[in-house]
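Entry: chain A
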Amino acid sequence: MIPLSWYLILAAGLFSVGLFGVLARRNAVAILLGVELMLNAVNINLVAFWRYGDISMMAGQVFTIIVFAVAAAEVAVGLALVISVYRRRNTVVAEELDLLKW
Partner candidate 1 sequence: MNFWNDPLKVAADWLTGVFVGWGMNEIAAHVLMVFLGVFTLILILMVIDILLVWIERKVVARFQDRIGPNRLGPFGLIQPFADIIKLLIKEDTTPDGADKVVYNIAPMLSMMSVLILWAVFPLAPVMTGVDLNTGMLFIIAAGSIGTLSIIMGGWSSNNKFSVIGAFRQVAMMISFEVPMLAMMLIPTIFAGSMGMDAIVQSQNIWYVFLAPLAALIFLIAIIAELGRAPFDLSEGESELVAGFNTEYSGMKFGMFYAGELLHAFTFGGFWGILFFGGYRFFGLEKVSFIFAILIILIKALVGYWIIMWVKYTMMRIRIDQMLAFNWKFLTPVSFVLVMVVALMNALLKGAPAWLYVTGMILANVVVAWVSLEIVRSAGRKERERVEGVKQVVEVAHH
Partner candidate 2 sequence: MTAEQIIFLIVGAVTLASALMVVTARDLVHAALWLVAALFGVAIVYTLLNAGFLAVVQVVVYIGAIAILFIFAVMLTRRQAAKDTGPALNQNWWLGALLAVLTFGGLVALLQTWSGFSKTASAIPSGFDAVNQLGSALVSPAGYVLPFEVASVLLLAALVGAVYLAFNKK
């Protein structure tokens, strides 16, 4: 029988990796990929807590579903932004998009 801790640690690892992606990748799309990883880590936690908590309370799964929806929305808008940025600036490298500096 798998203890809860395994899932949590897996989730934590996934989250950290995603965080690294967000912080370190140059390409905006890649940053979004990192975000996806983080979201999935969160989902693992939610489901794990559902399974290991009171199983008849569906909050965990429900939130997972909602996270799916939010993730889909986030990707759609994010990628649309990336594409329109690419149209205007002809680049998707996050560091080159620094119009907002002093």
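Everything below uses one rule, namely that a residue touches a chain if its C-beta (ideal position, glycine included) is under 8 Å from a C-beta of that chain, and two chains touch if they have at least 3 such contacts; residues count from 1.
Keep in mind how these were chosen: all candidates are chains of the complex that A comes from, given by their letters.
All of these numbers come straight from a predicted model, not from anything done at the bench.
S.K.: Out of the listed chains 1 or 2, which is the one touching chain A within the complex?
M.R.: Candidate 2 is the one in contact with chain A.
S.K.: Sort out for me which residues of chain A touch candidate 2 in the complex.
M.R.: Going by the criterion above, the answer is residues 1-10, 12-27, 29-30, 32-34, 36-37, 40, 43-44, 47-48, 50-52, 55-56, 58-59, 61-62, 64-66, 68-77, 79-84, 86-87, 90-95.
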